[in-house]
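Down below is the structure, laid out as structure tokens.
One chain of protein is taken out of this complex; the other chains stay put.
So that you can tell them apart, the chains are marked A, B and C in the order they are listed, and the count of residues begins at 1 in each.
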Amino acid sequence: MRFEHIDTTIQTLGEAKIPSPLLQPANGECGAYFVDDDERILLHVNEKQVAQLKADGIPAPAFESAGPRRKIYFDPSKLRCALVTCGGLCPGLNDIIRSVVLELHHRYGVRHICGIRHGLQGFIPKYGHSTMDLSPETVTNILDSGGSILGSSRGDQDIEEVVDSLERMHIGILFMIGGDGTLAAASKIADAIHSRGLKISVIGIPKTIDNDVFLVARSFGFDTAVDIATQAISGAHNEAEAYPNGIGLIKLMGRESGFLAATAALARQDVNFVLIPEVPFDLDGPNGFLENLEKRLTHRGHAVVVVAEGAGQEFFEGRKKMHDASGNVKLYDIGLLIKSKIVAHFKERGISVSLKYIDPSYIIRSLPANSNDHVFCSFLGRDAVHAGMSGKTKLVVSHWNNHFVHVPMDQVITQRKKVDPDGKLWATVLEATGQSSLKNPAPKKA
Amino acid sequence: MRFEHIDTTIQTLGEAKIPSPLLQPANGECGAYFVDDDERILLHVNEKQVAQLKADGIPAPAFESAGPRRKIYFDPSKLRCALVTCGGLCPGLNDIIRSVVLELHHRYGVRHICGIRHGLQGFIPKYGHSTMDLSPETVTNILDSGGSILGSSRGDQDIEEVVDSLERMHIGILFMIGGDGTLAAASKIADAIHSRGLKISVIGIPKTIDNDVFLVARSFGFDTAVDIATQAISGAHNEAEAYPNGIGLIKLMGRESGFLAATAALARQDVNFVLIPEVPFDLDGPNGFLENLEKRLTHRGHAVVVVAEGAGQEFFEGRKKMHDASGNVKLYDIGLLIKSKIVAHFKERGISVSLKYIDPSYIIRSLPANSNDHVFCSFLGRDAVHAGMSGKTKLVVSHWNNHFVHVPMDQVITQRKKVDPDGKLWATVLEATGQSSLKNPAPKKA
Amino acid sequence: MRFEHIDTTIQTLGEAKIPSPLLQPANGECGAYFVDDDERILLHVNEKQVAQLKADGIPAPAFESAGPRRKIYFDPSKLRCALVTCGGLCPGLNDIIRSVVLELHHRYGVRHICGIRHGLQGFIPKYGHSTMDLSPETVTNILDSGGSILGSSRGDQDIEEVVDSLERMHIGILFMIGGDGTLAAASKIADAIHSRGLKISVIGIPKTIDNDVFLVARSFGFDTAVDIATQAISGAHNEAEAYPNGIGLIKLMGRESGFLAATAALARQDVNFVLIPEVPFDLDGPNGFLENLEKRLTHRGHAVVVVAEGAGQEFFEGRKKMHDASGNVKLYDIGLLIKSKIVAHFKERGISVSLKYIDPSYIIRSLPANSNDHVFCSFLGRDAVHAGMSGKTKLVVSHWNNHFVHVPMDQVITQRKKVDPDGKLWATVLEATGQSSLKNPAPKKA
Partner (left out) sequence: MRFEHIDTTIQTLGEAKIPSPLLQPANGECGAYFVDDDERILLHVNEKQVAQLKADGIPAPAFESAGPRRKIYFDPSKLRCALVTCGGLCPGLNDIIRSVVLELHHRYGVRHICGIRHGLQGFIPKYGHSTMDLSPETVTNILDSGGSILGSSRGDQDIEEVVDSLERMHIGILFMIGGDGTLAAASKIADAIHSRGLKISVIGIPKTIDNDVFLVARSFGFDTAVDIATQAISGAHNEAEAYPNGIGLIKLMGRESGFLAATAALARQDVNFVLIPEVPFDLDGPNGFLENLEKRLTHRGHAVVVVAEGAGQEFFEGRKKMHDASGNVKLYDIGLLIKSKIVAHFKERGISVSLKYIDPSYIIRSLPANSNDHVFCSFLGRDAVHAGMSGKTKLVVSHWNNHFVHVPMDQVITQRKKVDPDGKLWATVLEATGQSSLKNPAPKKA
């Protein structure tokens, strides 16, 4: 992975001149920890890549470190902030909300924090969603609940209407928690703000249960998702083992990236086939999935299959492309396709199998975060606040090489982070499952 | 509920003459606790019912208490036992296996315990399943695994072939863990044994995740099922609340009895509609489900619906009846029907909704038992052993009025235990959900 | 167990004349389920005991069934209710609070529900605790939190001051959630109310993590406590197995009754010694605990010991009796005593052991209820409301023979429920542990 063409410059609304309240905290002592803008974290840690960059005369790219600054841009006593959560649910949304609110209130003394209901819809008058005042009291007990106390929605809204709304509410910092589409919208909102000459900071916190946002090594909720997915796989394994020719088939999230399927398959190592979007496979043919599945049943009597929702979309080619409210291509259901292909295959071969199909997606995404994600979200929320208070804008808070950093919003939406078919994760999945390429040799040309 | 016509007599293979090894336990002291055959537990606790029985001149029925007897029928040093688990998975199967094996081995000194693989198939030579020797070492670490270490299968097998197999293996006690169909087969096996003049005890342990076995107040695994179902409902509730007009629809087990759906709905009290087989409902019409669902959305913006798999089967009338391998009527999928009806209804009304459908069935049934079920299974397994060792046969170990009792096998398969539509459980569900009858007034006759 | 001298008559404040709002629920249909006062549940289910009662000419005692009545005593529109939680924490307190509040509000239409803070202290002006208005909004999200949103306290308060406070607040129904001491106080409060000629119903909901309230077959939170205790035992077992001569020693709650220790020991059956208050044991001597522990280590290399906090208090004889704020005798710490005795014993014998001592008490009592307790509390809270609304008083809501019933308050405080040393539970513990009597033979007299 090489990132040399990445512009890591962070935009600001203007000079930060106000001494941070963190310099004189409530308990009367000077806080010791501040981060300067020239604290930067290198993108590359691979010695060879660094050497190559140097040989090419390209300066090693680095991200600005996240964290509290000594000088801030906004006057906390006058500042109004808004939070919005968009797109699909993800464990940790309430953690982020809580962390942002507690930090704004207790550390910076901000008293006007407005929760926008039901995603971007909440900005648009015609939907009639009321807003929600956020304070420590509102958020104190929300960690044990999944979902988002602000609700969410899918789909784009008119950017200018959103900015109109921000103006009407006199918002200074807008925290947007959402995935690819949301961050793209956030970027446009920041541009529209700039065009109007407004001083509103837009801070993104990447939310993706697929863990697929570019330049974000880890996204919140993913660890929790692996937890619950593992439980489902364990159940599928028990079902498969119990019955003669038992097959457990689990569909997991992963529209374009198979991180969840690949990672969960490693937790207990009792998965035999993992199918992900990044690695094409054949269903039929001598080395196709079905033939290999049959071999496994013959030799071991049971099998567990994990398929990411975005895998094998090429099998639906020719069908009409449809889009959901957010403009995402609607995926065809690979889980049900594979289920029916398995049934048909073994019926044809006259082999009786016991197939159990499990789709735990909604259970996974709607549960509360685990402790590890609690801690992670606690950092993310604080660093988002620090970034906004310092007058920075159009950035996302990311985790990279074990550090929290600022990444320009436009950079993270250029592409998806994907499982590298030649990398360690996928190689380990192949080792753990023992699965072959599941690809037939290319037909010889005449 | 009145049970006056119930014959509670337990059959025996012959007189128990051998002093129980429990009289002289390994630690050298005389065990104090034994149960006599005339220890009996009354079926009725309702004062009025008892008075009515008396007025009718009918003796109050009572079940034999389960527990160790002073005299046993089988000589432990020569005894061979067999265990088999049949039908669908259920939390606690491994607990029962472990409890039976530890009690036979450690307390009675039985050294030949044979695990039959994959349900009744394991008795039939043509399937070629090997058996599994069971000992304390084999079972010591199986509590944390769901499923059954013996495996299971669906479907009837030839009764005479099963008894042939028991004869070949010189089995003295057969422990059969399974549901309605398994217990019916067990009863026939016991009859065939009797016809051949064999001395083989057949002890049933009722397994039903639907908690629907007649004369069994509580069945193992049900409490665990409520636990996991509650988790799924909680997720559905979070999904429903998050989105404008959000609907969470959860399908739970319950072929003929809605205990799981009704009980799980009470755990958190955030369910708005519960649909079970025992209580008919209309989908359409002014007081039908769909109209009421729309009202709920109008007033509260979201709704959670729990439907038992056997509910509303009358909506499929006219369709062909199909049967599974076990001879059970295959249910039509009420969950998917209701899902499509909801979608169609709101599409027609021009109301945008966000519907999430969750079917956690396989996750529920394949997970390990919780502590409460661990304890319960520990008792069930021991009492099954005590019953078998004493030469009793054709009985199931049941829990009734908080006591473990022996119930004749033929009695429990006469009918299903059902949720009483006029009883406390359903009344409480109606209170907790606030749902109306969901029935339209009967059309007036001309 | 024989209960013939029990007066099961429930006191009332006066005739219930007002038609219940449940007759005409919000959804416009007549509720079908009501309970009459002559619905009664027999105490005895043992056939022999019933026969003996009959032979003695004693009528079989029976408890009034809990549940909604057709006529109520209080006018919901004018009624003010108060809730208080007292004594030690217990899983399910928030469930009870929520269930009572939702039932009062949604089903009966009561709008004034007052939460008393920090137990009985909350009634006494000098402590200065404010009260807390309780409504569906307040209680909707409290199920996932352990503890009590009302707080608690230990210790008696002046009964007359409490009644003064009830008068000042114009309370009609007081719900008191607490243990033995609290129910004794509740009884006195009810008497003082009666003496003053007031019309205030006092309804008790028994709370005891020891599961030791007389005439209450199951108390809320106990099932959850078994869950967490099992986790601790599992940890202790892992520690014990890992090290040469490893000993895991777990202290569990159980001041006078060893139900928690005995039940948790059955969940996984890897406990080797259970020590409870009801069954005396010797520490020293040839058949004492220490000698038996040494034997176990010699033969198996590790051991797990569970001790209830009230076990072996006779070893502290001669020491001063102390009392806590609630007037309970302060127990000496049997866990630490046994720990030190073990250390001394093996030091003397020159045997190196690895002892791990675990006391999970505060973790157990402060966690949220599990699903099973959620459901149970949901019933308890509703039935408490039904009882109060009907004008009954000085009763506790109990669970007996699988039915919810009313038990006169004075009856439950006459004695503790105890583990029967000759009964099934303890016999099963002896079977599961294989432990001997741990008593030396009585010395022969000269």
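The working rule: contacts are C-beta pairs under 8 Å (C-beta built on N, C-alpha and C of every residue); 3 or more make two chains touch, one makes a residue touch a chain.
These figures come from a predicted structure and were not determined experimentally.
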- Query: Which of A:Met169, A:Ala267 or A:Leu331 sits in contact with the chain that's absent?
  - Reply: A:Ala267
- Among A:Glu137, A:Glu167, A:Asp324 or A:Glu431, choose the residue that contacts the chain missing from this document, as touch is defined above. A:Glu431
- Note on the structure: Missing-chain contact, candidates C:Gly67, C:Gly92, C:Gly147 or C:Gly204, resolves to C:Gly147
- Query: Given the full complex, what residues of chain A touch the hidden partner chain?
  - Reply: 22, 25-29, 31-33, 38-42, 44-48, 50, 60, 62, 67-68, 98-99, 102-103, 106-107, 143, 217, 223, 226-227, 229-230, 263-264, 266-269, 370-372, 374-375, 378-379, 382, 401-404, 421-424, 426-428, 430-432, 434-437
- Residues of chain C in contact with the chain not shown: 89, 118, 121, 127, 129, 145-148, 151-154, 231-232, 234-239, 241-244, 354, 356-360, 362-363, 365-367
- Residues in chain B touching the chain absent from view: 141-142, 144-145, 368
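Following the convention adopted for this analysis, only the chains that are shown with their structure count from here on.
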- Specify the chain pair with the maximum number of C-beta contact pairs. B-C
- Could the interface between the copies chain A and chain B be described as same, meaning over half of its residue numbers are common to both, or is it different? same
- Find the geometric centre of each of chain A and chain C from their Cα atoms only, then give the gap between the two centres in Å, rounded to an integer. 46
- Query: Using CA atom averages as chain centres, what separation in Å is found between chain B and chain C?
  - Reply: 29
- Message: Rounded to a whole Å, what is the gap between the Cα centroids of chain A and chain B?
- Response: 41
- Message: Two-or-more-chain contact residues of chain C, please, as numbers and ranges.
- Response: none
